[in-house]
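Have a look at this one.
For this view, one protein chain was removed and the others were kept in their places.
On to chain A.
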Amino acid sequence: MGVCQFFLRGYCRFGERCWNEHPRGAAGRPGPPPAHGTSGRGGGWGASNQRYSNVIQPSSFRSDTWGGSRDHGRGFFGSSDFGSSGGSSRNADFSQNRFSALASSQSVADGSKDEEERLLECVVKDMEIWESSGQWIFSCYSPMKEKPNVSGFSDVSPEELRVEYYDSRANNIVGNYIDAVQTLAVQWKNRLLQLKGLNASTKASLLSAFKATGTQAAPAFGMGGQQTSGFGLSSFPVSSSSTSASNFSFKASSSLISAAPSGSSPAAGSSSAAANPPAFGTASSPSTAQSVGFGSPATPSAASFSFRAASTAGAFGTSGFSGFGSASAGSSASSPAAAFGAFGATVAPSGSPSSGALFGQGGGAAAHPVTSASAAAANASPASDKLFTPKSELSAEEWQQFEAKEFTIGRIPLKPPPVELLNAFDLVSLFRSNMF
(Lines give C-alpha, C1' and ligand atoms only; values in the text may rest on other atoms or scores of the structure.)
Protein backbone atom coordinates (compact mmCIF):
# COMPACT_ATOMS: atom_id res chain seq x y z
CA MET A 1 0.00 0.00 0.00
CA GLY A 2 1.45 3.27 -0.97
CA VAL A 3 1.08 6.79 0.17
CA CYS A 4 -2.02 8.40 -1.17
CA GLN A 5 -1.01 10.98 -3.72
CA PHE A 6 -4.31 12.74 -3.54
CA PHE A 7 -4.10 13.05 0.16
CA LEU A 8 -0.75 14.69 -0.22
CA ARG A 9 -2.34 17.23 -2.43
CA GLY A 10 -5.07 17.70 0.10
CA TYR A 11 -7.58 16.11 -2.08
CA CYS A 12 -8.44 12.57 -1.28
CA ARG A 13 -12.09 11.85 -1.83
CA PHE A 14 -12.07 8.72 0.29
CA GLY A 15 -10.81 10.27 3.41
CA GLU A 16 -10.60 7.72 6.11
CA ARG A 17 -11.87 4.99 3.91
CA CYS A 18 -8.94 5.38 1.61
CA TRP A 19 -6.85 2.27 1.19
CA ASN A 20 -3.67 4.14 0.75
CA GLU A 21 -1.76 5.74 3.50
CA HIS A 22 -2.52 9.23 4.65
CA PRO A 23 0.56 10.35 6.46
CA ARG A 24 -0.30 12.79 9.17
CA GLY A 25 1.27 16.14 8.84
CA ALA A 26 1.07 16.09 5.10
CA ALA A 27 -2.56 17.01 4.85
CA GLY A 28 -3.51 19.99 2.84
CA ARG A 29 -7.00 21.27 2.53
CA PRO A 30 -9.44 19.10 4.40
CA GLY A 31 -12.81 18.03 3.21
CA PRO A 32 -13.93 16.43 0.02
CA PRO A 33 -12.83 18.00 -3.18
CA PRO A 34 -15.38 19.51 -5.47
CA ALA A 35 -17.16 17.01 -7.58
CA HIS A 36 -15.22 16.45 -10.67
CA GLY A 37 -17.71 14.26 -12.30
CA THR A 38 -17.61 14.37 -15.98
CA SER A 39 -21.29 14.62 -16.30
CA GLY A 40 -21.38 17.49 -18.61
CA ARG A 41 -19.01 16.06 -21.01
CA GLY A 42 -20.61 13.48 -23.13
CA GLY A 43 -18.23 10.78 -23.94
CA GLY A 44 -15.19 12.86 -23.49
CA TRP A 45 -12.49 12.72 -20.96
CA GLY A 46 -10.76 15.94 -20.28
CA ALA A 47 -7.30 15.50 -19.01
CA SER A 48 -7.96 16.97 -15.62
CA ASN A 49 -10.77 14.65 -14.83
CA GLN A 50 -8.75 11.63 -15.44
CA ARG A 51 -6.30 12.38 -12.76
CA TYR A 52 -8.79 12.27 -9.99
CA SER A 53 -11.24 9.77 -11.06
CA ASN A 54 -9.18 6.70 -11.12
CA VAL A 55 -8.96 5.74 -7.50
CA ILE A 56 -11.51 3.08 -7.14
CA GLN A 57 -12.39 1.40 -3.93
CA PRO A 58 -14.44 -1.60 -4.85
CA SER A 59 -16.91 -1.36 -2.08
CA SER A 60 -18.19 2.00 -3.05
CA PHE A 61 -18.77 1.30 -6.67
CA ARG A 62 -21.46 -1.20 -6.94
CA SER A 63 -23.02 -1.15 -10.22
CA ASP A 64 -26.61 -2.16 -10.38
CA THR A 65 -27.72 -1.53 -13.82
CA TRP A 66 -26.07 -0.76 -16.95
CA GLY A 67 -29.11 0.94 -18.24
CA GLY A 68 -27.21 4.07 -18.25
CA SER A 69 -25.56 6.11 -20.69
CA ARG A 70 -25.51 5.47 -24.31
CA ASP A 71 -22.10 6.64 -25.01
CA HIS A 72 -21.86 8.56 -28.24
CA GLY A 73 -25.25 9.48 -29.27
CA ARG A 74 -25.79 9.68 -32.93
CA GLY A 75 -23.51 11.77 -34.81
CA PHE A 76 -19.89 12.30 -34.95
CA PHE A 77 -17.87 9.64 -33.42
CA GLY A 78 -14.82 11.71 -33.42
CA SER A 79 -15.61 12.97 -30.00
CA SER A 80 -12.99 13.24 -27.41
CA ASP A 81 -10.23 11.66 -29.21
CA PHE A 82 -8.40 14.47 -30.71
CA GLY A 83 -5.36 15.50 -28.82
CA SER A 84 -6.15 17.90 -26.09
CA SER A 85 -9.66 18.68 -26.99
CA GLY A 86 -11.52 16.57 -24.56
CA GLY A 87 -15.22 16.43 -24.38
CA SER A 88 -17.66 16.05 -27.13
CA SER A 89 -16.57 19.11 -28.92
CA ARG A 90 -17.15 18.57 -32.51
CA ASN A 91 -13.98 18.82 -34.35
CA ALA A 92 -14.68 19.94 -37.79
CA ASP A 93 -11.50 18.57 -39.09
CA PHE A 94 -11.80 14.83 -38.89
CA SER A 95 -8.71 14.13 -40.73
CA GLN A 96 -6.86 15.19 -37.70
CA ASN A 97 -6.34 12.33 -35.38
CA ARG A 98 -4.04 12.27 -32.49
CA PHE A 99 -1.30 10.83 -34.58
CA SER A 100 -1.24 13.55 -37.10
CA ALA A 101 -0.86 16.07 -34.34
CA LEU A 102 2.25 14.28 -33.39
CA ALA A 103 3.60 14.11 -36.84
CA SER A 104 3.56 17.83 -37.17
CA SER A 105 5.27 18.40 -33.91
CA GLN A 106 8.09 16.15 -34.82
CA SER A 107 9.07 18.34 -37.64
CA VAL A 108 9.72 21.26 -35.38
CA ALA A 109 13.38 21.67 -34.76
CA ASP A 110 13.50 21.99 -31.06
CA GLY A 111 10.30 20.08 -30.66
CA SER A 112 12.12 17.04 -29.47
CA LYS A 113 12.12 18.05 -25.85
CA ASP A 114 8.44 18.84 -25.96
CA GLU A 115 7.76 15.66 -27.71
CA GLU A 116 9.44 13.73 -24.99
CA GLU A 117 7.42 15.44 -22.37
CA ARG A 118 4.28 14.91 -24.28
CA LEU A 119 5.13 11.30 -24.62
CA LEU A 120 5.68 10.89 -20.95
CA GLU A 121 2.52 12.71 -20.11
CA CYS A 122 0.73 10.51 -22.50
CA VAL A 123 2.10 7.44 -20.81
CA VAL A 124 1.02 8.64 -17.40
CA LYS A 125 -2.45 9.50 -18.57
CA ASP A 126 -2.85 6.22 -20.32
CA MET A 127 -1.80 4.34 -17.24
CA GLU A 128 -4.34 6.17 -15.16
CA ILE A 129 -7.11 5.32 -17.52
CA TRP A 130 -5.99 1.76 -17.84
CA GLU A 131 -6.07 1.37 -14.14
CA SER A 132 -9.56 2.61 -13.64
CA SER A 133 -11.45 1.61 -16.71
CA GLY A 134 -11.65 -2.13 -16.31
CA GLN A 135 -9.83 -2.50 -19.55
CA TRP A 136 -8.21 -5.79 -20.39
CA ILE A 137 -4.93 -5.82 -18.57
CA PHE A 138 -2.96 -8.36 -20.53
CA SER A 139 -2.18 -6.15 -23.41
CA CYS A 140 0.91 -4.61 -24.88
CA TYR A 141 1.03 -0.85 -24.95
CA SER A 142 2.59 1.86 -26.98
CA PRO A 143 1.93 5.49 -26.24
CA MET A 144 2.21 6.70 -29.78
CA LYS A 145 2.50 5.43 -33.23
CA GLU A 146 5.95 4.40 -34.32
CA LYS A 147 7.05 4.10 -30.78
CA PRO A 148 7.88 0.57 -29.82
CA ASN A 149 5.77 -1.20 -27.31
CA VAL A 150 6.61 -0.27 -23.78
CA SER A 151 8.38 -3.13 -22.08
CA GLY A 152 6.77 -4.90 -19.23
CA PHE A 153 3.44 -5.47 -20.88
CA SER A 154 2.69 -8.56 -22.84
CA ASP A 155 -0.21 -9.61 -24.96
CA VAL A 156 -2.43 -12.39 -23.80
CA SER A 157 -5.66 -12.50 -25.69
CA PRO A 158 -8.90 -13.37 -23.93
CA GLU A 159 -9.09 -16.65 -25.82
CA GLU A 160 -5.64 -17.65 -24.67
CA LEU A 161 -6.54 -16.98 -21.10
CA ARG A 162 -9.69 -18.98 -21.45
CA VAL A 163 -7.70 -21.88 -22.83
CA GLU A 164 -5.43 -21.81 -19.81
CA TYR A 165 -8.41 -21.81 -17.58
CA TYR A 166 -10.12 -24.68 -19.35
CA ASP A 167 -6.95 -26.72 -19.25
CA SER A 168 -6.43 -26.14 -15.60
CA ARG A 169 -10.01 -27.01 -14.91
CA ALA A 170 -9.69 -30.22 -16.87
CA ASN A 171 -6.70 -31.16 -14.79
CA ASN A 172 -8.17 -30.01 -11.57
CA ILE A 173 -5.51 -27.47 -10.92
CA VAL A 174 -7.53 -24.35 -11.11
CA GLY A 175 -5.67 -23.09 -8.11
CA ASN A 176 -2.49 -22.98 -10.13
CA TYR A 177 -4.22 -21.09 -12.82
CA ILE A 178 -5.61 -18.57 -10.43
CA ASP A 179 -2.22 -18.05 -8.89
CA ALA A 180 -0.62 -17.65 -12.24
CA VAL A 181 -3.14 -15.08 -13.29
CA GLN A 182 -2.81 -13.25 -10.04
CA THR A 183 0.92 -13.12 -10.37
CA LEU A 184 0.65 -11.74 -13.84
CA ALA A 185 -1.87 -9.21 -12.68
CA VAL A 186 0.47 -8.13 -9.95
CA GLN A 187 3.29 -7.73 -12.40
CA TRP A 188 1.06 -5.66 -14.62
CA LYS A 189 0.04 -3.47 -11.78
CA ASN A 190 3.56 -2.92 -10.64
CA ARG A 191 4.68 -1.95 -14.06
CA LEU A 192 1.70 0.34 -14.42
CA LEU A 193 2.38 2.04 -11.14
CA GLN A 194 5.95 2.47 -12.12
CA LEU A 195 4.95 4.17 -15.32
CA LYS A 196 2.34 6.23 -13.64
CA GLY A 197 4.71 7.44 -11.01
CA LEU A 198 7.53 7.99 -13.47
CA ASN A 199 10.54 8.52 -11.31
CA ALA A 200 13.76 9.61 -12.92
CA SER A 201 15.11 6.23 -13.78
CA THR A 202 11.88 4.99 -15.29
CA LYS A 203 11.72 8.15 -17.33
CA ALA A 204 15.23 7.71 -18.56
CA SER A 205 14.80 4.13 -19.58
CA LEU A 206 11.50 4.86 -21.28
CA LEU A 207 12.95 7.69 -23.27
CA SER A 208 15.94 5.71 -24.36
CA ALA A 209 13.67 2.89 -25.37
CA PHE A 210 11.59 5.23 -27.45
CA LYS A 211 14.60 6.67 -29.14
CA ALA A 212 15.61 3.29 -30.32
CA THR A 213 12.90 3.22 -32.91
CA GLY A 214 13.16 0.75 -35.65
CA THR A 215 14.60 -1.92 -33.55
CA GLN A 216 12.66 -3.41 -30.78
CA ALA A 217 13.91 -1.35 -27.92
CA ALA A 218 15.89 -2.87 -25.17
CA PRO A 219 13.70 -3.61 -22.24
CA ALA A 220 13.59 -0.96 -19.67
CA PHE A 221 14.91 -3.05 -16.91
CA GLY A 222 18.40 -3.43 -18.01
CA MET A 223 17.74 -6.94 -18.99
CA GLY A 224 20.05 -6.67 -21.85
CA GLY A 225 18.75 -6.80 -25.32
CA GLN A 226 17.42 -10.22 -24.73
CA GLN A 227 14.14 -10.72 -26.30
CA THR A 228 12.91 -13.12 -23.82
CA SER A 229 9.50 -14.25 -24.42
CA GLY A 230 6.72 -15.44 -22.36
CA PHE A 231 5.74 -14.56 -18.95
CA GLY A 232 8.03 -15.96 -16.41
CA LEU A 233 5.14 -17.99 -15.27
CA SER A 234 5.89 -20.54 -17.83
CA SER A 235 8.47 -22.10 -15.71
CA PHE A 236 6.43 -25.16 -16.22
CA PRO A 237 7.14 -26.76 -19.45
CA VAL A 238 4.89 -26.18 -22.20
CA SER A 239 2.04 -27.75 -23.79
CA SER A 240 -1.16 -26.42 -22.62
CA SER A 241 -3.23 -27.65 -25.43
CA SER A 242 -2.75 -31.24 -24.55
CA THR A 243 -4.18 -32.07 -21.25
CA SER A 244 -0.88 -32.52 -19.66
CA ALA A 245 -0.27 -32.98 -16.13
CA SER A 246 -0.06 -30.85 -13.19
CA ASN A 247 2.00 -28.27 -14.94
CA PHE A 248 0.55 -25.85 -17.26
CA SER A 249 2.33 -23.24 -19.15
CA PHE A 250 1.19 -19.75 -19.22
CA LYS A 251 2.78 -18.60 -22.32
CA ALA A 252 2.43 -15.02 -23.08
CA SER A 253 4.05 -13.26 -25.85
CA SER A 254 5.66 -15.77 -27.99
CA SER A 255 6.86 -18.86 -26.39
CA LEU A 256 4.48 -21.43 -27.62
CA ILE A 257 3.51 -24.87 -27.19
CA SER A 258 6.25 -26.66 -28.87
CA ALA A 259 6.40 -23.76 -31.19
CA ALA A 260 8.06 -24.89 -34.30
CA PRO A 261 11.48 -23.44 -34.31
CA SER A 262 12.23 -23.27 -30.70
CA GLY A 263 11.77 -26.72 -29.40
CA SER A 264 10.24 -27.67 -26.19
CA SER A 265 11.68 -25.80 -23.35
CA PRO A 266 10.29 -22.37 -22.75
CA ALA A 267 13.69 -21.02 -22.07
CA ALA A 268 14.84 -22.07 -25.45
CA GLY A 269 11.66 -20.81 -26.93
CA SER A 270 12.52 -17.43 -25.74
CA SER A 271 14.97 -17.01 -28.48
CA SER A 272 12.25 -16.45 -30.96
CA ALA A 273 12.23 -12.74 -31.12
CA ALA A 274 9.42 -11.59 -29.03
CA ALA A 275 8.08 -8.23 -29.62
CA ASN A 276 7.83 -7.57 -25.99
CA PRO A 277 9.99 -8.60 -23.20
CA PRO A 278 8.15 -10.34 -20.46
CA ALA A 279 6.38 -8.54 -17.78
CA PHE A 280 9.04 -8.58 -15.21
CA GLY A 281 7.48 -5.61 -13.72
CA THR A 282 8.72 -6.44 -10.34
CA ALA A 283 12.25 -6.84 -11.39
CA SER A 284 13.51 -3.39 -11.18
CA SER A 285 12.14 -2.59 -7.84
CA PRO A 286 12.71 -5.36 -5.42
CA SER A 287 11.01 -3.41 -2.77
CA THR A 288 7.84 -3.47 -4.71
CA ALA A 289 8.03 -7.15 -5.09
CA GLN A 290 8.42 -7.51 -1.44
CA SER A 291 5.57 -5.43 -0.42
CA VAL A 292 3.35 -7.30 -2.71
CA GLY A 293 4.47 -10.65 -1.61
CA PHE A 294 4.60 -10.49 2.04
CA GLY A 295 1.19 -10.19 3.32
CA SER A 296 2.04 -6.74 4.38
CA PRO A 297 -0.50 -4.00 4.23
CA ALA A 298 0.17 -3.87 0.56
CA THR A 299 -1.60 -7.09 0.06
CA PRO A 300 -5.24 -6.26 0.19
CA SER A 301 -4.92 -3.56 -2.29
CA ALA A 302 -2.61 -5.61 -4.35
CA ALA A 303 -5.08 -8.35 -4.41
CA SER A 304 -8.02 -6.27 -5.25
CA PHE A 305 -6.63 -3.65 -7.48
CA SER A 306 -6.47 -5.51 -10.65
CA PHE A 307 -10.05 -6.37 -10.53
CA ARG A 308 -12.27 -3.76 -11.67
CA ALA A 309 -14.23 -2.34 -8.99
CA ALA A 310 -17.52 -3.45 -8.77
CA SER A 311 -18.22 -5.19 -11.38
CA THR A 312 -20.06 -3.29 -13.43
CA ALA A 313 -20.80 -5.60 -15.30
CA GLY A 314 -22.44 -8.05 -13.81
CA ALA A 315 -23.15 -9.29 -17.15
CA PHE A 316 -20.22 -7.94 -18.85
CA GLY A 317 -16.75 -8.90 -18.17
CA THR A 318 -14.25 -6.86 -19.82
CA SER A 319 -10.99 -7.11 -18.30
CA GLY A 320 -11.04 -10.65 -17.51
CA PHE A 321 -11.10 -9.96 -13.88
CA SER A 322 -14.01 -7.97 -12.94
CA GLY A 323 -15.55 -11.15 -11.80
CA PHE A 324 -12.96 -11.56 -9.17
CA GLY A 325 -13.18 -8.02 -8.08
CA SER A 326 -16.82 -8.19 -7.54
CA ALA A 327 -16.42 -11.27 -5.55
CA SER A 328 -14.53 -9.42 -2.98
CA ALA A 329 -16.63 -6.36 -3.25
CA GLY A 330 -20.09 -7.57 -3.13
CA SER A 331 -20.29 -11.05 -2.00
CA SER A 332 -21.17 -11.78 1.49
CA ALA A 333 -19.97 -15.31 1.40
CA SER A 334 -16.76 -15.68 3.18
CA SER A 335 -15.19 -18.03 0.81
CA PRO A 336 -14.68 -15.82 -2.14
CA ALA A 337 -13.27 -13.22 0.10
CA ALA A 338 -10.96 -15.60 1.68
CA ALA A 339 -9.97 -16.91 -1.62
CA PHE A 340 -9.45 -13.44 -2.73
CA GLY A 341 -7.21 -12.67 0.08
CA ALA A 342 -5.56 -15.85 -0.82
CA PHE A 343 -4.37 -14.33 -3.98
CA GLY A 344 -2.47 -11.78 -2.13
CA ALA A 345 -1.16 -14.13 0.38
CA THR A 346 -0.19 -16.76 -2.01
CA VAL A 347 1.71 -14.58 -4.35
CA ALA A 348 4.79 -15.05 -2.36
CA PRO A 349 4.68 -18.62 -1.32
CA SER A 350 3.48 -20.12 -4.50
CA GLY A 351 5.74 -17.81 -6.30
CA SER A 352 8.73 -19.17 -4.62
CA PRO A 353 9.14 -22.60 -6.01
CA SER A 354 8.79 -21.36 -9.47
CA SER A 355 10.47 -18.13 -8.84
CA GLY A 356 13.85 -19.55 -9.26
CA ALA A 357 12.94 -20.74 -12.66
CA LEU A 358 10.70 -17.83 -13.25
CA PHE A 359 13.24 -15.19 -12.87
CA GLY A 360 16.14 -17.22 -13.87
CA GLN A 361 14.48 -17.89 -17.11
CA GLY A 362 14.57 -14.35 -18.17
CA GLY A 363 17.40 -14.05 -20.66
CA GLY A 364 20.97 -13.87 -19.74
CA ALA A 365 21.44 -10.36 -18.72
CA ALA A 366 18.27 -10.64 -16.92
CA ALA A 367 19.38 -10.57 -13.87
CA HIS A 368 20.64 -9.14 -11.11
CA PRO A 369 17.91 -7.06 -9.79
CA VAL A 370 15.57 -9.81 -10.65
CA THR A 371 17.29 -12.56 -8.83
CA SER A 372 17.73 -10.53 -5.77
CA ALA A 373 14.05 -9.82 -5.75
CA SER A 374 13.20 -13.41 -6.14
CA ALA A 375 15.71 -14.43 -3.57
CA ALA A 376 14.26 -11.95 -1.21
CA ALA A 377 10.84 -13.20 -1.96
CA ALA A 378 11.84 -16.75 -1.53
CA ASN A 379 13.67 -16.18 1.68
CA ALA A 380 11.12 -14.10 3.33
CA SER A 381 8.24 -16.33 2.80
CA PRO A 382 8.24 -18.76 5.58
CA ALA A 383 5.47 -20.83 4.24
CA SER A 384 6.14 -24.02 2.50
CA ASP A 385 5.82 -24.34 -1.18
CA LYS A 386 2.48 -25.92 -0.84
CA LEU A 387 -0.39 -24.27 -2.48
CA PHE A 388 -2.63 -24.54 0.52
CA THR A 389 -1.99 -24.81 4.19
CA PRO A 390 -3.67 -27.61 6.06
CA LYS A 391 -5.94 -26.36 8.74
CA SER A 392 -3.87 -28.00 11.38
CA GLU A 393 -0.96 -25.76 10.57
CA LEU A 394 -2.81 -22.55 10.91
CA SER A 395 -2.99 -20.67 14.13
CA ALA A 396 -6.36 -19.58 15.36
CA GLU A 397 -5.64 -16.07 14.39
CA GLU A 398 -4.60 -16.99 10.90
CA TRP A 399 -7.73 -19.01 10.45
CA GLN A 400 -9.77 -16.11 11.59
CA GLN A 401 -8.06 -13.85 9.12
CA PHE A 402 -8.83 -16.21 6.32
CA GLU A 403 -12.38 -16.52 7.33
CA ALA A 404 -12.92 -12.84 7.67
CA LYS A 405 -14.29 -10.80 4.88
CA GLU A 406 -11.15 -8.72 4.72
CA PHE A 407 -7.73 -9.04 6.07
CA THR A 408 -6.76 -6.89 8.97
CA ILE A 409 -3.73 -4.93 8.20
CA GLY A 410 -0.78 -6.10 10.14
CA ARG A 411 -2.24 -9.51 10.68
CA ILE A 412 -2.30 -10.90 7.23
CA PRO A 413 -1.11 -14.47 7.26
CA LEU A 414 1.98 -15.28 5.35
CA LYS A 415 0.96 -18.82 4.70
CA PRO A 416 -1.30 -19.79 1.90
CA PRO A 417 -4.93 -20.23 2.77
CA PRO A 418 -6.42 -23.53 3.72
CA VAL A 419 -8.09 -25.37 0.94
CA GLU A 420 -11.23 -25.64 3.01
CA LEU A 421 -11.91 -21.99 2.67
CA LEU A 422 -11.09 -21.75 -0.94
CA ASN A 423 -14.02 -22.30 -3.12
CA ALA A 424 -12.49 -22.92 -6.46
CA PHE A 425 -15.80 -23.36 -8.12
CA ASP A 426 -16.83 -19.85 -7.32
CA LEU A 427 -13.62 -18.54 -8.67
CA VAL A 428 -13.84 -20.64 -11.71
CA SER A 429 -17.25 -19.49 -12.60
CA LEU A 430 -16.46 -15.93 -11.79
CA PHE A 431 -13.56 -16.15 -14.10
CA ARG A 432 -15.68 -17.66 -16.75
CA SER A 433 -18.04 -14.83 -16.57
CA ASN A 434 -15.54 -12.82 -18.43
CA MET A 435 -14.79 -15.21 -21.13
CA PHE A 436 -16.90 -15.55 -24.17
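Basically, a residue touches a chain if its C-beta (ideal position, glycine included) is under 8 Å from a C-beta of that chain, and two chains touch if they have at least 3 such contacts; residues count from 1.
Throughout what follows, contacts and distances are computed from a predicted model.
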Query: Out of "Proteasome subunit beta", "Glycosyltransferases", "Transcription initiation factor TFIID subunit 5" or "Mitotic checkpoint protein BUB3", what name does the UniProt record list for the absent chain?
result: "Mitotic checkpoint protein BUB3"
- line: Among the options A:Gln5, A:Ser133 or A:Asn171, the absent chain makes contact with A:Ser133
Task: List the residues of chain A that touch the chain left out of this view.
output: 37-39, 43, 45, 53-54, 56, 61, 63, 66, 68-72, 74-81, 94-95, 97-100, 126, 129, 132-136, 138-146, 149, 155, 157-160, 162-163, 166, 241, 253-254, 256-260, 272-276, 308, 311-318, 323, 326-327, 330-331, 429-430, 432-436
